[in-house]
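Have a look at this one.
The complex appears here without one of its protein chains, the remainder shown in place.
We call the chains A, B and C, going by the order they appear; numbering starts again at 1 in every chain.
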Amino acid sequence: MSAVAVHSLWTMAADPIEKIDAPKIEYGQLSPTLIVIGAAIIGVLVEAFVPRKSRYYAQVFLSVVALAAAFAAVIGLAAGGYGTTKAKIAAMGAIAVDGPALFLQGTILLAGLLAVFTFAERRLDPVAHGNRVDSFAAQAASVPGSDSEKAAVKAGFTTTEAYPLLLFAVGGMLIFPSANDLLTLFIALEVFSLPLYLLCAVARRKRIMSQEAAVKYFLLGAFASAFTLFGIALLYGYAGSVSYATIAQVVDGSIENVNPALADTMGNDALLLIGAAMVVMGLLFKVGAVPFHMWTPDVYQGAPTPVTGFMAAATKVAAFGALLRLLYVVLPGLRWDWRPVMWAVAIVTMLGGAIVAITQTDIKRLLAYSSIAHAGFILAGVIATTADGVSSVLFYLAAYSFVTIGAFAVVTLVRDAGGEATHLSKWAGLGRRSPLVAAVFAVFLLAFAGIPLTSGFAGKFAVFKAAAEGGAGALVVVGVISSAIAAFFYIRVIVLMFFSEPKPEGPTVAVPSPLTMTAIGVGVAVTLVLGVAPQYFLELAGQAGVFVR
Amino acid sequence: MENLIALLVAAPLLGAAVLLCGGRRLDAVGHWIGTVLAAVSFVIGVVLFADMLGKGAEEREMAQHLFSWVPVESFQADIAFQLDQLSMTFVLLITGVGSLIHVYSIGYMEHDERRRRFFGYLNLFLAAMLLLVLADNYLLLYVGWEGVGLASYLLIGFWQHKPSAATAAKKAFLVNRVGDMGLSIAIMLMFAWFGTFAFGPVLEATGETSEGKLTAIGLMLLLAACGKSAQVPLQSWLGDAMEGPTPVSALIHAATMVTAGVYLIVRSADIFNAAPDAQLVVTVVGAVTLLFGAIVGCAKDDIKKALAGSTMSQIGYMILAAGLGPIGYVFAIMHLVTHGFFKAGLFLGAGSVMHGMNDEVDMRRYGGLRKYMPITFVTFGLGYLAIIGFPGLSGFFSKDKIIEAAFAKGGTEGWILGSVALLGAAITAYYMTRVMLMTFFGEERWRHAPTPSPAEPSAEPAAETRGEYEVPHPHESPKSMTIPMIVLAFGSVFAGGFFSIGDRFMHWLEPVTGHDHGHAPVSAMTVTLATMVVLVIGAGIAYVQYGRRPVPALAPRGSLLTRAARRDLLQDDFNHVVLVRGGEHLTRSLVYVDHSLVDGVVNGTAASMGGLSGRLRKLQNGYARSYAVSMFGGAAVLIAVTLLMRAV
Amino acid sequence: MNPVNYLYLAALLFTIGATGVLIRRNAIVVFMCVELMLNACNLALVAFSRMHGNLDGQIIAFFTMVVAAAEVVVGLAIIVSLFRTRHSASVDDASLMKL
């Protein structure tokens, strides 16, 4: 680097500046995110200043209001046409406000809302020392089984921090799919990952497993985000900017930006390709695609079930949103490079998830693997690289997230002395004991399996159709085969619930409060509505299928 | 008049319906209902017959179209009847003999608590048989064809508690089904080639198609005939069919049903006339069967089985005659009718004997019965004379004509067939004389207890099943049984003469079957004489063997031929080894295949999936670092592939 | 000096960090290795920033530091609680959930 250049830098900085024009922020269009983040901060303050007894109520109220308000805001924006005609890039190019963003934000917010309901459930666990308890540790910091923990339980402590954490996570997830430059992407990623790491660690029962899950999730997550960051660095190095638009232009050559020094040594595109691959890898980690899926089963199993439900639903939505934007906005010019890779990933994800699930014995792990398989199906839609592909993925995500939250909510109901009875053998004969719960769970399983008249079928059909039209017929065939394999283990659970004799020392089904009931009820309702009359939502997703550039 | 035709079938059908659905409350009157309806049908037949005689030879044919049965495009099957002289002959025979046997059964089945159902089945049979001979197309004929098969199945197995009876019934039905295959294939061929299977059009169409095709159809029809008429190679069921009550044997397995094959061939005359090869096969089958049946008849000690053998061989005569073409058709039918009389008579006689002898069937336990049951003896004797062709009686005319016709076929085959027929006549004389002597003459072997006869595994006399032996008291049967026997005896005496004088029968049938005299190499006289001679020889030998010497109560081991003949010339053994055993092995192995291979493949895939899953699971070993490794590797591969994609 | 060299260095550091994550048992150390990877990214970012002559990269680097700090907070909290429960910070001990 020559002295001149250095000097120029100095002078650049030294030049006198008349005025600094303040960045222009469209608060209105960012309102959903701002509301949630703001509420989260208030939640922290609540933790600090509100007396312990009333914290729970304050937090629940706050979260529900915040999420509902945010959702209202999203609806407002959508109604205001920001999803379609007035779609624009806001916050100095950092955030995109467009169809996909709003649709996914809406989905995430609803999922978050239901998640709050399941978080707030306090009727399942037996009352400890006269205090109703939820599924979070009395005091996460205290060592499991230690006196301090007993004391905490006795004192009726509860981890109400869970709610602000949830809100922060939601906030990050809201930004993630709408992030319009790599920096925002990365920050959003961290903002919703870190709270999740913590949430995983604060289960009331089986705390050791919970902590283990947290550690695994955290280490692997950090590892992955390091990759992402390095990818971002390389992309920046390639394009000289982190804004999606700019990078896209550089990629398709409308902006000439070749650094001779790099070009002659490693070929300029190497940066692009490697960088893109690493960023994509980070996102694939979040959606739990093979071979970046291995955290999923352990974390899903270890985390408190409400958290698992939330993660499984919302994280997927957010991550797929980001992935879509990245692939459709930043890297369309690179399609012919990433498509084959994604093909491979989609195939191994579908098959891997389905096959390994066959031999699972823990319901939560089973659902984890099923979520992996579903990630594969969604990837098939992503690969279509058509507007239809986008909208089909959006629809699938919406359908899937409600089924997931509902399913995990049901899992929280089936309990025995040791808390939730997640081992499959304990579910034997559930259909005899409490037909209703079993039937509801069967509905969710059938939706997972993609049986007609459930949302799962509509979604699956949508993505497969898009894939086929996008020229990925082979993917459809693989998808169909893996669905067949997957069907096997969903059916296994149904058989277990209905056709096998209940065990005498089997688990009991706790009667939940209206909160969980709402969560499950909404889940069932959405599952059936989207299965029988999906047209409206398909249109919605169809209108929302266009990214703003 | 035409509209009466349907009633012919309807009357007994109604009877069957009423009796079978009626339930116990009809037990008391059931047999009367059945008999009356059979008689009604006979009366209608007679009326129609009278009406028919009133017309000129050419416009005697009547038809009645009820409704369209299966209309699909060009495939048009109707429920329609056709009554010409041929059908008429059968109608009279069936309803006449049928009614008589109904009457006979009233007495014979008196002590059976399921008599009502028995009459129901008999009526069902009459209906089906009439449908068979009245149908105006092959498909409808097929219905009657299988209908009589069903009736025979039900009646053979009437005493279902006897496993032997049930088995015999099943066997009869199955063997017949094989024949039915022939019939259905024949119909398919007709439809494929002529576009129709109604008698008229088909027989017209014969002119326009190749001989080969007609031969094919002819052979298929012959297969059907073999099944129904117990001709070699499908004859094996008839012997066992004797498990049924004797009236059944008389009506179905002697007089009427078993002759359906002859009817079928004569009805399809035009097809056969145009297909000499087929005809030749028919004659050969007939010739073989008439010898086969005769030989079997000689060896049986079970009176009914002996008669069954004789039936077989007599039908052999008819088939042979039918195979001769226009020379023989008339005589085939004529013999069919006369045989209807005397064979029915013989069976009823046999039944009467059994009735008096506690259902004993082994002739070696009979003897000297003539003084105990005189009427039976006389009627049976007349029938006997008739069947062996004693001059002047029915059999003499009909059988003689067939032998002549066989010679008249001309050429070497004419000679062969003729001499076979002659030989048959001799053997007939032999075994019938044997039956006669063993039953009504000689010492009274039934006075002392029998000892189970090892040499007769196939026949199982009822005596053995009934535990300790009480000496039977032979007695004459009641009127209801003897009268039909007498009537039939008249028939067997005079029918032949009545038909033949002035060739009445020939002129009656000619419009349907046509007739020519062929060119007999030998005069009718010589044939008659020859017949007389062989007849005397046959009867003589029998007399020497069974009249002079005392008959051993236990069957002697006998010559190889005898033993073979006792076992129906090993036909069943062949079937058992080849078909039954083979079939069992086949099915057993197929069951295995289905379970292990077809199913195994699927279960195998499922299992292997499970295995694969189990192995992949191991990768999830719980160590965060190995997860990191897979991520790292994944990323590396991702990058590498991306770069490669660009490189290539 | 050719900016590529900075990139090489960054890549090297990144790889070292990744390798550390893969081979080291102690959760703290593993975590440190992740930090190392992040810093490798920072180096790359700053280098590119200089190369392109705009400040985006440097800004990102600052953000990264903040994020890293946040990760430390969360990470240490989790790891320490795990350590207090198990009296060992070995990642391999935390393998209850498997298969």
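Some observations on this one:
Following the convention adopted for this analysis, contacts are C-beta pairs under 8 Å (C-beta built on N, C-alpha and C of every residue); 3 or more make two chains touch, one makes a residue touch a chain.
Basically, contacts and distances are computed from a predicted model.
Between the names "Ribose transport system permease protein", "Sarcosine oxidase subunit gamma", "ATP-binding cassette domain-containing protein" or "NADH-quinone oxidoreductase subunit M", the one given in UniProt for the chain missing from this structure view is "NADH-quinone oxidoreductase subunit M". Looking at the complex as a whole, the chain kept out of the display touches A, B. Shown as candidates are A:Lys154, A:Arg205, A:Lys465 or A:Arg549; the residue that touches the absent chain is A:Lys465.
Within the set B:Pro71, B:Pro374, B:Pro391 or B:Gly611, the residue that contacts the chain not displayed is B:Pro71. Of the candidate positions B:Leu174, B:Ile416, B:Ala524 or B:Val629, contact with the unshown chain belongs to B:Leu174.
Mapped onto chain B, contacts with the missing chain fall at residues 20, 67-75, 79, 139, 142-143, 145-147, 150, 153, 157, 160-161, 163, 165-167, 170, 173-174, 177-178, 180-181, 184-185, 187-189, 191-196, 205, 208-209, 213, 583, 586-588, 590-591, 594, 598-599, 602, 606. Where chain A meets the omitted chain, the residues involved are 431-436, 446, 451-453, 457-458, 461-462, 464-465, 468-469, 473, 476-477, 480-481, 483-484, 487-488, 491-492, 495, 498-501, 533-535, 538-539, 542.
The rule is short, and it goes like this: only the chains that are shown with their structure count from here on.
With chains as nodes and touching pairs as edges, the resulting graph is complete, every pair of chains being joined.
On a Cα centroid basis, the chain most remote from chain A in this structure is B. Remark: among chain pairs A-B and B-C, A-B carries the greater number of C-beta contacts. Our note on geometry: chain A versus chain C, Cα centroid distance of 23 Å, whole angstroms.
Inter-chain spacing, taken between the CA centroids of chain A and chain B, is 81 Å. Averaged Cα coordinates give chain B a centre that lies 97 Å from the centre of chain C.
Touching of two or more other chains is recorded for residues 215-216, 219, 223, 227, 297-298 of chain A.
Residues of chain C found to touch two or more other chains are 18, 21, 30, 91, 94-98. The residues of chain A lying in touch with chain B in their complex are 215-216, 219-220, 223-224, 227, 269-270, 273-274, 276-278, 280-281, 285, 290-292, 294-295, 297-298, 336-338, 340-341, 344-345, 352, 355-360, 485, 488.
Put simply, chain C touches chain B in their complex at residues 18, 21-23, 25, 30, 91-92, 94-99. Interface of chain A with chain C (complex): residues 1, 9, 140-141, 143-144, 182-183, 186-187, 190, 194, 197-198, 201, 207-209, 211-216, 218-219, 222-223, 226-227, 229-230, 232-234, 236-237, 240-242, 259, 261-262, 265-266, 297-298, 301-302.
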